[in-house]
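Notes follow once the structure below has been shown.
Note that this complex is displayed minus one protein chain, with the remaining chains in position.
And then subunit A:
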Amino acid sequence: MTIPQSQKIGRPLMKLIRLRGWPILQQLHIEEQLLRTSSENWCIINDGTREPTIVMGVSGKPAELLEIKPVLHDQVPVIKRFTGGGTVIVDGGTIFVTFICNKDAVPDVQPYPRPIMSWSSLIYNEVFQETGNFHLRENDYVFGNRKFGGNAQSITRGRWIHHTSFLWDYEIRNMAYLKLPSRAPEYRSARGHLEFVCRMKDYISRSDFIGRTIRVLGTHFSVEPEELEAIQTVSSTNFSPSSRLLTTQEIESALCEAESRKSLACSASS
């Protein structure tokens, strides 16, 4: 759908990259590069990622967050990303939507976590206007009291990124790789993963969600499609992304750490 030229006047430019099935580590590398080396505003939409992958936030500790033995046994890749926030397992049923903005492009939004989160929730309020009792609840996107979208951000001097992994669908067995986190929102109320999350596909189709998101974005920005190849050909050779795949050795060390904590806890209680 095209926005009439007259409506584009006065809105900041935002370049839109649409991907499908792109590996999440590569997506994170592109995002970090654009945040740090570009001066433009970007929206990246990746419709699913190829293989099930665990993605932890910058301070995530595998021993605390993962069921290490099945992760090792099933050789599930584990990534530590450059943004804050918690741990997710993503796969083909996950839809990623990322906003990278100059702070001056959204001058009413102070470049701090909560104002950015509020701003993004306003965008999605419009996307989900007639759908499922959507709201932002303690930094998560929920229908009712069930989470379907997890958020994370990174804020630099003049720019910020806000990215979301939306659970359009998920495999129940994949949730078993994740422990109940010690740092959890209050509204979670100690619910296990399956009682805490919900599937977006019960509320909206993939194409409707993506279409509506782009349409709503077009009322706030002048959105122009961009090809990924155009970015990759001018990529900064001086830039080194920090998101990385954890090595098997690192995950095995986490297993030793988890087991020694367990045996300390057993000695303390006996």
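The working rule: contacts are C-beta pairs under 8 Å (C-beta built on N, C-alpha and C of every residue); 3 or more make two chains touch, one makes a residue touch a chain; residues count from 1.
We take it that contacts and distances are computed from a predicted model.
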Exercise for review: Write down which listed name, "Glycosylphosphatidylinositol:protein transamidase, GAA1 component", "Acetolactate synthase small subunit", "Glycine cleavage system H protein" or "ATPase, H transporting, lysosomal 21kDa, V0 subunit b", is the UniProt protein name of the chain that is not shown.
Suggested key: "Glycine cleavage system H protein"
Check your understanding: Thinking of the whole complex, not just what is shown, which of A:L16, A:V127 or A:A152 touches the missing chain?
Key -> A:A152
Practice item. List the residues of subunit A that touch the chain left out of this view. Key: 57-59, 82-86, 107-110, 112-117, 139, 151-157, 183
